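The complex appears here without one of its protein chains, the remainder shown in place.
Letters are used for the chains, namely A and B, taken in the order the chains are written, and counting of residues starts over at 1 for each.
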Amino acid sequence: MTLALERRGWAVMLLALLAALAGPAGYAIAQEEAEAPAATEEAVEAPAEEEAVAEEPVEEEATTEEAPEEEAVDLGIGYAFDNAVLFFCAVLVFFMQAGFAMVEAGFNSSKNAVNIMFKNAMDICVGVLLFFAVGFGLMYPLGYENNAEAAEHLDTAPGFFSFGNLGLSGYSSGFSVEVDWLFQAVFAATAATIVSGAVAGRMKVSGYLIYSAILTGLVYPVSGFWKWGGGWLTRFGDYDSTANEFAMAFQDFAGSAVVHGLGGFAGLAGAIVLGPRIGRFVETKSIPMPGHNIPLAGLGVFILWFGWYGFNPGSQLAFTSTDDINATMHCAITTTLAAGAGGIVATVLSWLMFGKPDLSMGLNGILAGLVSITACCDCMTDWWSIVVGAIGGVLVIFGIIMLDKLKIDDPVGAWPVHGLCGIWGCLAIGIIPNDYLRDGATSFAIQATGALSICAWGFGTMFILFSVLKAVGLLRVSPEEEQQGLDISEHGMAAYTH
Amino acid sequence: MTLALERRGWAVMLLALLAALAGPAGYAIAQEEAEAPAATEEAVEAPAEEEAVAEEPVEEEATTEEAPEEEAVDLGIGYAFDNAVLFFCAVLVFFMQAGFAMVEAGFNSSKNAVNIMFKNAMDICVGVLLFFAVGFGLMYPLGYENNAEAAEHLDTAPGFFSFGNLGLSGYSSGFSVEVDWLFQAVFAATAATIVSGAVAGRMKVSGYLIYSAILTGLVYPVSGFWKWGGGWLTRFGDYDSTANEFAMAFQDFAGSAVVHGLGGFAGLAGAIVLGPRIGRFVETKSIPMPGHNIPLAGLGVFILWFGWYGFNPGSQLAFTSTDDINATMHCAITTTLAAGAGGIVATVLSWLMFGKPDLSMGLNGILAGLVSITACCDCMTDWWSIVVGAIGGVLVIFGIIMLDKLKIDDPVGAWPVHGLCGIWGCLAIGIIPNDYLRDGATSFAIQATGALSICAWGFGTMFILFSVLKAVGLLRVSPEEEQQGLDISEHGMAAYTH
Partner (left out) sequence: MTLALERRGWAVMLLALLAALAGPAGYAIAQEEAEAPAATEEAVEAPAEEEAVAEEPVEEEATTEEAPEEEAVDLGIGYAFDNAVLFFCAVLVFFMQAGFAMVEAGFNSSKNAVNIMFKNAMDICVGVLLFFAVGFGLMYPLGYENNAEAAEHLDTAPGFFSFGNLGLSGYSSGFSVEVDWLFQAVFAATAATIVSGAVAGRMKVSGYLIYSAILTGLVYPVSGFWKWGGGWLTRFGDYDSTANEFAMAFQDFAGSAVVHGLGGFAGLAGAIVLGPRIGRFVETKSIPMPGHNIPLAGLGVFILWFGWYGFNPGSQLAFTSTDDINATMHCAITTTLAAGAGGIVATVLSWLMFGKPDLSMGLNGILAGLVSITACCDCMTDWWSIVVGAIGGVLVIFGIIMLDKLKIDDPVGAWPVHGLCGIWGCLAIGIIPNDYLRDGATSFAIQATGALSICAWGFGTMFILFSVLKAVGLLRVSPEEEQQGLDISEHGMAAYTH
């Protein structure tokens, strides 16, 4: 009864969160109503056009609030094209949520499969709302098109919760702020969902939802701002006052560290604070807990690879010019080759080490290759991308073995795949020949600084959060509940019946 | 033996259906041959070009029949772009078929999984053929680009089975009639497949195929014509003879009512006429029949959300102008936020009501948010889209409870998700501030009229059809077959073996 009450308590908290969204909504509505007369005025000026709007509303209607400003301007086919390509890339990245869910569900016990689907479904639901209300404004306080300008005006930034403002105040990107938001939101959700795998099988639902909200709404946007919002990781070397820019910057094209490293290290913090699942390490022995549905896990890896074609090539953000589209296609090929190399090398290594080709290792090797190339898919040559992916495939195996030795229980290998290879992808830019190095746009020290500081931020904040959750009894289910499985204990339903 | 004969009988009927398609095919072939000399003539005039065609046919060949007319005109990159975006959106919508199949299979018993896959696979096969031969011409008798013109010439329309004519006779859309057909066809198949979930576990295959053919070929196109083909739901208020248009119209951007409401209410009719599965309601008690594979159901919801990015943004239909592409991106963001809000609210509500967060409710809440925003993804602000989705999340829970109280057995909640939220999405346009209301392009009364008349049409026609099927013994399997499972009794195979 008390337990049920406590659970209801958390539901109320979630509801409060949603209510908190209503405040800005009210503001937005008030604003909208204040603007309405202006719109009417304009209608008087152009009655014929207004008429047309009334009759063919589908064709003429744009986003309600911005219509007055944008009506007169047509930015041409290039603008439409950039939007459309970024949109389809965002949609591919969205689908990675399904991939993560399948990989995690497949590689864990059937008694936790409902819980895993729940976490992954709620990740994206909570994530998009919080990244809308808070995260996006926090990450791009002045829009990110002109990083230097952002840097200059940081003191006068309109505040963190400025999504609405961003849309209205001269945001001059090559694409709609809305598709930009969508692309960024699914990245944030990716960072959040990575953690899910590392804490599988023993974490309370309420604690998980709190973690997920804080990561998507606060932690990810802050470190994301450091790099993609024009923060300190973009301001190394000399400052050129004419161009209003810095000579050097931490390079992380699509987020090996910004997204994957952060998620991987947040997951590591969770795995450490939670402790291993019961029975995972008995005395000095490590006892593998095999996944319950390997075909699902394999499907998940295929879905992730598929979605990665949105993640990496889409991060080019502009697609119209020949240079841009060529660069986008280059990202596609390096992503492909690194995934292939990572998969083969991890398979071969597992074969050499354990005597049989291990599918789990092969699948994790593919993901390792993908994570590794994420930072540098733009600047590595095709041949070097194979090397980057292959080294990722080595690292993931040693990461898994290392965690095993340290008795840290990361059920799906979230840290070896996303944390370790996330760092490697960034360091590679400081080691392997590429144009950034050649042009002096970065250095090994800057790459190391960037990657490590983002991962440390993820690990540190999340270690504190998970410790607090532990202190207040919201982190880990009871041993009885764990052994029964979270599906029954947390959700009251089984994943499989007949 | 008699049973086998009866079964063979239905196969023969299906074959006859296919043979019926051969009639128009013969006509088309005859036409084609009649046109061939003209093509040869033209070849004489331009031998050099003809030569090139012969050698590089892949590059130069367009659709065979229309080549002579179109050869000279290039409509520019905007035309190509609109086609390509609509094509990829259609492909995303197509994939929703897999999502529906997974949700239905996962949420039902394993003994009916083969039958569910069969129904979903045949839905799209039968659907595309019938929508090609009959439905498309029925829904857009004169093309839908100019609704008013369609309205004017309705008496002289070239007949219902006019797909071929449509392509040849001055159809002047911003995109190829073929991609338009594809986009519309997968919408029709969506309407059909929604019903599958509501009648799961007890319906005969032969009856289902008849239903599916009639819904895709006749019922959906008729009500679709009312709104999207220029029918009576687009003709409210004053008629402006200059612009040849009516001042007001029922608004349903991507089909909350036209597609989902129709499907949901058709499903309700099926669930009522069929009666509940054996053991679902025992005396005064409702006995839940849990799904056999929740990860599959979760995957299905992810696939549906993914596909919805084609369904809603794609319904903008034009993408080249800045206003159009901005509107498209706006649909993407409202769709995302409504899905998230629906998922969270349904989860929270289930948590409050049942003491544990129910994954089935959460997943249905996501779908409820998606269905709700479908009608109004174009006209709601981002903030209001959260409200629309959240209310959808409330409605789906109460819809499920209501069906339970009424002892109506809808195994996957097709009516609460698609029927109830389908109506809500349309009503929201009459309630929540938006440009249609502000401009007087619609009213609550018109929205209610439109949504209810489409749903009543779906419910009424299908109630009659299912009743007829019942009367002739084609509706429900025997109790023995039901308890054995439809996989063995209807298909002679099991979904799972070892």
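The rule is short, and it goes like this: a residue touches a chain if its C-beta (ideal position, glycine included) is under 8 Å from a C-beta of that chain, and two chains touch if they have at least 3 such contacts.
Just so you know, these numbers come straight off a predicted model, no measurement behind them.
Novice: Touching the hidden chain in the complete assembly: which of A:Phe253, A:Trp424 or A:Phe459 does that?
Specialist: A:Phe253
Novice: Thinking of the whole complex, not just what is shown, which of A:Gly217, A:Gly340, A:Gly399 or A:Gly450 touches the missing chain?
Specialist: A:Gly340
Novice: Contact with the hidden chain only, please: which chain B residues?
Specialist: The list for chain B reads 4, 7-8, 10-12, 14-15, 18, 21, 24-25, 28-29, 32-33, 36, 39, 43, 50-67, 70-71, 73-77, 79-81, 83-84, 87-88, 90-91, 94-95, 97-98, 101-102, 105, 113-114, 116-118, 120-122, 124-129, 132, 163, 175-176, 178-179, 181-182, 185, 205, 293, 296, 490-498.
Novice: Touching residues of chain A against the unshown chain: what are they?
Specialist: The list for chain A reads 77-78, 81, 85, 88, 92, 109-111, 148, 240, 243, 245-249, 251, 253, 290-295, 297-299, 301-303, 305-306, 309, 313, 315-330, 332-333, 336-337, 339-341, 343-345, 347-348, 351-352, 354-360, 362-363, 366, 378-384, 386-387, 390, 433-436, 438-441.
By our rule, only the chains that are shown with their structure count from here on.
Novice: How many angstrom lie between the centres of chain A and chain B, each centre taken as the mean Cα position?
Specialist: 32
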